[in-house]
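Complex shown without one protein chain; remaining protein chains in place.
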Amino acid sequence: MFVDLPLEQLRAYRPERGEPDDFGAFWTATLDAARAAAAPPTFTPYHSGLSTVDVHDVTFSGFGGHPVKGWFLAPRGAAGSLPCVVEFVGYGGGRGLPLDWLAWSAAGYAHLVMDTRGQGSGGWLPGDTPDPEESGGPHSPGFMTRGVLDPHRYYYRRLFTDAVRAVETARAHPLVDATRVVAAGASQGGGIALAVGGLVDGLAAVLPDVPFLCHYRRATEITDKAPYYELTTYCKSHRDHVERVFDTLRYFDGVNFAAHATAPALFSVALMDDVCPPSTVYAAYNHWAAAKDIRVWSYNGHEGGQNVQRVEQIAFLRDLLKLP
Amino acid sequence: MFVDLPLEQLRAYRPERGEPDDFGAFWTATLDAARAAAAPPTFTPYHSGLSTVDVHDVTFSGFGGHPVKGWFLAPRGAAGSLPCVVEFVGYGGGRGLPLDWLAWSAAGYAHLVMDTRGQGSGGWLPGDTPDPEESGGPHSPGFMTRGVLDPHRYYYRRLFTDAVRAVETARAHPLVDATRVVAAGASQGGGIALAVGGLVDGLAAVLPDVPFLCHYRRATEITDKAPYYELTTYCKSHRDHVERVFDTLRYFDGVNFAAHATAPALFSVALMDDVCPPSTVYAAYNHWAAAKDIRVWSYNGHEGGQNVQRVEQIAFLRDLLKLP
Amino acid sequence: MFVDLPLEQLRAYRPERGEPDDFGAFWTATLDAARAAAAPPTFTPYHSGLSTVDVHDVTFSGFGGHPVKGWFLAPRGAAGSLPCVVEFVGYGGGRGLPLDWLAWSAAGYAHLVMDTRGQGSGGWLPGDTPDPEESGGPHSPGFMTRGVLDPHRYYYRRLFTDAVRAVETARAHPLVDATRVVAAGASQGGGIALAVGGLVDGLAAVLPDVPFLCHYRRATEITDKAPYYELTTYCKSHRDHVERVFDTLRYFDGVNFAAHATAPALFSVALMDDVCPPSTVYAAYNHWAAAKDIRVWSYNGHEGGQNVQRVEQIAFLRDLLKLP
Amino acid sequence: MFVDLPLEQLRAYRPERGEPDDFGAFWTATLDAARAAAAPPTFTPYHSGLSTVDVHDVTFSGFGGHPVKGWFLAPRGAAGSLPCVVEFVGYGGGRGLPLDWLAWSAAGYAHLVMDTRGQGSGGWLPGDTPDPEESGGPHSPGFMTRGVLDPHRYYYRRLFTDAVRAVETARAHPLVDATRVVAAGASQGGGIALAVGGLVDGLAAVLPDVPFLCHYRRATEITDKAPYYELTTYCKSHRDHVERVFDTLRYFDGVNFAAHATAPALFSVALMDDVCPPSTVYAAYNHWAAAKDIRVWSYNGHEGGQNVQRVEQIAFLRDLLKLP
Amino acid sequence: MFVDLPLEQLRAYRPERGEPDDFGAFWTATLDAARAAAAPPTFTPYHSGLSTVDVHDVTFSGFGGHPVKGWFLAPRGAAGSLPCVVEFVGYGGGRGLPLDWLAWSAAGYAHLVMDTRGQGSGGWLPGDTPDPEESGGPHSPGFMTRGVLDPHRYYYRRLFTDAVRAVETARAHPLVDATRVVAAGASQGGGIALAVGGLVDGLAAVLPDVPFLCHYRRATEITDKAPYYELTTYCKSHRDHVERVFDTLRYFDGVNFAAHATAPALFSVALMDDVCPPSTVYAAYNHWAAAKDIRVWSYNGHEGGQNVQRVEQIAFLRDLLKLP
Partner (left out) sequence: MFVDLPLEQLRAYRPERGEPDDFGAFWTATLDAARAAAAPPTFTPYHSGLSTVDVHDVTFSGFGGHPVKGWFLAPRGAAGSLPCVVEFVGYGGGRGLPLDWLAWSAAGYAHLVMDTRGQGSGGWLPGDTPDPEESGGPHSPGFMTRGVLDPHRYYYRRLFTDAVRAVETARAHPLVDATRVVAAGASQGGGIALAVGGLVDGLAAVLPDVPFLCHYRRATEITDKAPYYELTTYCKSHRDHVERVFDTLRYFDGVNFAAHATAPALFSVALMDDVCPPSTVYAAYNHWAAAKDIRVWSYNGHEGGQNVQRVEQIAFLRDLLKLP
């Protein structure tokens, strides 16, 4: 069943944004500090058992100079300069194994998969990156409310910074054509891609697939599904902190990042998605400030288009990047 | 939580088998008829958007000469003779897209993915192969009870025959080394691989991952999870046909196929798997008549080892096939 | 809780219909072919252990001339010409036992209960009629999507044809007054009765009780309960076939059959019915082209009025048929 | 899945009984008092709209002389002396409508359906009989714990007394052969039939179908399904009354009534029944002191054999009563 | 997620009331009869093991002169005249233990906790008060439909009368300042407090916390959660009694009591409360005829503000009663 507004209303849904005055300053300072703390990345050859793909185990400096893990895959024997997809993982998952990420290298791209700090123990793709920064204050199980009373200590400040640094790491790799780097991901990965799209210039494209991390307050009002429900749980205990929670989240809202976008985007949305309800996706899509298109999956839930969306993305990039 | 016997009892669990006297004759006649009805397979190049893999859209003759679809993937530009994995799909899924099946070609194998007749509309991987044979008689929703009152009309007679024909199709392909063909699959795919392992000689290996379709009666007595529950549903309506149902299933039980195995096998089992309970897997494993090993995933449900099992399989085959 | 529009809006709810141009031709050809293939029905006395009812085990020719089972019950020792109720069964059920169908003969009617091809193994009333025609193409578990890409191969083409043939079979029975035949059923049975009401002239009455099989697309958009959910599941896998599915269903929509009705009808609807939501029932009711009335059960779910509705039906027919 | 002991252990399961010393005295006094308070029953012709059945609306004196409702059905125009089935209703249901009870009159029996005092508002068959006696003390929602701290005030003392009085009412009816009266019912109705079987001499047969109200303590220890769960809920609040609860229940346990049985019985049990677990049924069956047989439904839950069991009952009585 | 109208609509939600013409007469007669039947209360010292609180086990005369239990707590060694909170318990609970009720005496109040007749066996706080009056007629499990066809026999007529008598009992206690008595409670306790607020003059304040027992019909139309669902269950069985049920409830609706209020009130409401939906609370709040305020808990369900609301209540009373 449909879980949100009718499609015609969704197409027009463009709510007021609540961007803080110091949004740009906040992020500039955050990213500059991370760059200042960064060490050069390491790319260690990894014996994956695969014969058509070269895999490297990556460590780069994320927020606070913290080491962040990843996988770098490229078609065996490829020489630069390849277009590159930087991919972010869904909520609760980590980088898993190279076998989990074969599509983009098979399609001829370099591919950097960023591990998700602290995550990757949710019964799904395992992760290998700690989150060594303490968020401050009690929080609900999960990651949505870690440090949520203070934008400077909020978990996603660290994670979005890692993501920007992942793009910078990819751009600096000798196999990669730095002018053809794409940010991509589904669900939380899509929300991270949105953030990257608002924080990084010169991206070739952004591919937010059923993105999470948009229009938080409405999300808590219309769905009780995890992970947005973690915010509800926190506010249920901390009745006096509700406004402060949503003040913090204004610095991390995909709707605000969308308004700063400069690269073309291919979104997806699913009309039966009660995890990332369609109106929260359209809120970001309709504020996206650059070229954009969206695939609508009418009879899908949060799984969205799955590899059918992947086929769409491959075709979208081929046209955009004028690949053969 | 653990869902079945303790591990030490599982390791010793080897129930009496109930193989029908005409088990071999039944299958010989079945397979001979299919071969007699077969037309040559077609392999049509498929534009998958991938650059490191050559993909062909396959049609081969299965049970009754019916056309069965599949994908054939191989590393781009590979020349024979490659080892080949023939893979079968889990319950409710079809062949999906080539993007869904990148592992084995990336590992240097030819890879034939067989579509599942009639299946592939379960909200998951779509399928493209009809099941043109009528099973006879009413049945429960799903495929477990189609024709279940008569071994000759039972759905899995057709599907297992398709699978044997898939192996024969792979063996005949010019890229494939017919002496190094492996049958593999998870869940229903693992159950099909077990059947193939009992019906086909000269396989290089069999890889049944958390296999379904074993020790049916016990399964219905200890779990209410689909798809074994379809048998329960059927027997709930047809109170007078219970014995007849289980008589038919003796021709299709992985426990009986295991006793005819000739190729080395790498199984997997998960101790928290309430879909394919561990004792049903061990019943087949402990009857497997050839060399064998098993990976035990203590804290996993029916997802089993996922790509960690795939890594195990790749290593197992590398040793077995003496690959570089 | 109420699951759909408020009652005052339901009473006025009369959506646009999407009847295909060849709707009439499609059905005329379909029914003519079935009649051409028909053999005479057989009525075999059945020892039911009952002493006030004569029971016959019926076999008549349905779609494609296929044998369809049924029960024929009449008050013991009755002589023609009796009014007759032809009844269709709810989703997943078959004809069961004569003991399951004692009401109408006790009320003085001849009563033909039609078995449901392929169904009757759902853990409920067992069935005895195979569906020997292959629907073509993969489908979701259940019957809603069998052949759904092609109106000619769709399961309900066969089932609705069986139902018309059941009415014709009843009319030809020596005990039955052919001018006083009534089509009845609840849920799927009510949807079949609607179809019969649009396809057969000269019925005495139609009794669709909480009918299923109406206004399919809205149903999938407002409920996730089975069996409408089978359509959702199918569309979830087959993202590219959504429009084709609903194009097929236009030939089988109770809303369209209603617009061709010629006999008086007594409907029922339940305001807490999330299986057959009230607006889908009112869509058919408000398009019903002949005399009509409806019983509204405010605090009931899909069980509707149960035997209280049966009492209403008996009274409705008594007035209509001017019975003593 | 099976919910209790394996069948071979069930067949031998005969737990110690805990019959109170004054069990007989308690019931003799109870029944004598009811008889002393009784007024003659009334049988009012009821216009049911049926033509093969004569229906009377019954009021007879139950416990405390309280008026208890019922339906009396007989084949139209029958003259005495008919065998008669006295039937008791499942938990939460009342006498409903005559249309709900057509089987036994259709089979040639007189049929008295007893309403269940206080029950009949559970969303199912409505009831018409109040329970004018106050049970004393707080109780859990439902009927299982009304007055449970004192055998004299326990709800089932009143209900079982009603049931004995229903048998006596049937026996006195001019259409009924008092030597051929049968007590029957499913679930709670079966538990009541067991009680009647232990309290009334000279019954022709007892038909306890998946009986409830047996071996209470074990039931609460092995299932959390309603209605046994009402006892659990009560004991959860009243931690100091656990032993007193089970002391009371010894006067109302089907296991104890079974030990006083004098009439032949046909039981049923379902191996997947988690409402009335099989061991609680076998506990009564194995203590049944007269001739007995049992139908085992292996793949059924609490629905048991449904009308297939009814067919068995009709055949069992035909043999027993030497009916034509 | 929010479960009802948006907050701005809730603030304005003031539905038509349906107060019966004899509402006042009904309650005057009811209360007068109870007072006429009353015996003096008893206050028995209770050894609670507590050293800062004096506890008495209370028995007072409620409806029909029936003995109703309670606890009376006061700061050890306090001398009159104390303000007093009379508190009513949520659905299914009884008076429990003195340890369950330490807040108001710790805050310096006398505190009378009224037991809930018949309730207190729901797996939660136990109760000790029988409901010796028979309600008449079958009813659903629970207390909502006991005697619901007749206002004179409805359960809540007795319970609300008990509550008025509890206030009168408190006022007569030597420790209590009769001009400073407060009626309080959460959920069912809040609904009882509303009733008391409409029936008793001269209260110092009323504290209805997420009150139940308001705007019944809308409640049944928008939620399926217990206990409002008991009404739905009853109407599901008794299809012919729906209007009569809601006619009875007009005498017991918090919306009608609110319109007769004379004391200042502090309400609470929770926007995610699907047990007592916000619009049913606002319906009473917006009709409250005296001074009023409300605390809105945006991210809470039926637990509402819990002890944070208690802190609000303590502060509200301190200002109102001009306590130190």
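As written, the chains take the letters A, B, C, D and E, and residue 1 is the first residue of each chain.
Assume a contact is a pair of C-beta atoms (placed from the backbone, for glycine too) under 8 Å apart; a residue touches a chain by one contact, two chains touch by 3 or more.
Just so you know, these numbers come straight off a predicted model, no measurement behind them.
> Could you tell me which of the visible chains the hidden chain touches?
A, B, D, E
> Could you tell which one of E:Pro6, E:Gly24 or E:Gly49 touches the chain left off the display?
Within the whole complex, the residue contacting the unshown chain is E:Gly49.
> From the list E:Ala29, E:Leu99, E:Ala172 or E:Ala291, pick the residue that touches the absent chain.
Once the missing chain is taken into account, the touching residue is E:Leu99.
> Among B:Ala78, B:Ala259, B:Val308 or B:Leu321, which one is in touch with the chain left out?
B:Val308
> Which one, A:Asp4, A:Glu87, A:Asp100 or A:Asp131, makes contact with the chain that was left out?
From the options A:Asp4, A:Glu87, A:Asp100 or A:Asp131, the contact with the absent chain belongs to A:Asp131.
> Against the chain that's been left off, what residues of chain D make contact? List them.
220-224, 232, 235-236, 239-240, 242
> Residue-wise, where is chain A in contact with the chain that is not depicted?
Contact residues on chain A toward the absent chain are 92, 94, 117-143, 145, 233-234, 236-238.
> Provide the residue numbers of chain B that touch the chain removed from this figure.
Touch set of chain B with respect to the missing chain: 1-2, 272, 297-301, 303, 305, 308.
Everything that follows uses one rule, which is that only the chains that are shown with their structure count from here on.
> If you walk touching chains, what's the least steps from chain B to chain C?
Minimal hop count between chain B and chain C: 1.
> Between chain E and chain D, is it the same set of residue numbers doing the touching on each side, over half shared, or a different set?
Both copies, chain D as well as chain E, present the same residues to each other, with over half of the numbers appearing on both sides.
> What is the distance in Å between the mean C-alpha positions of chain A and chain B?
Spacing between the chain centres: roughly 37 Å.
> For chain B, which residues are shared contacts with two or more other chains?
In chain B, 232, 236 touch at least two other chains.
> Quick one: which chain pairs are touching?
A-B, A-C, A-E, B-C, B-D, C-D, C-E, D-E
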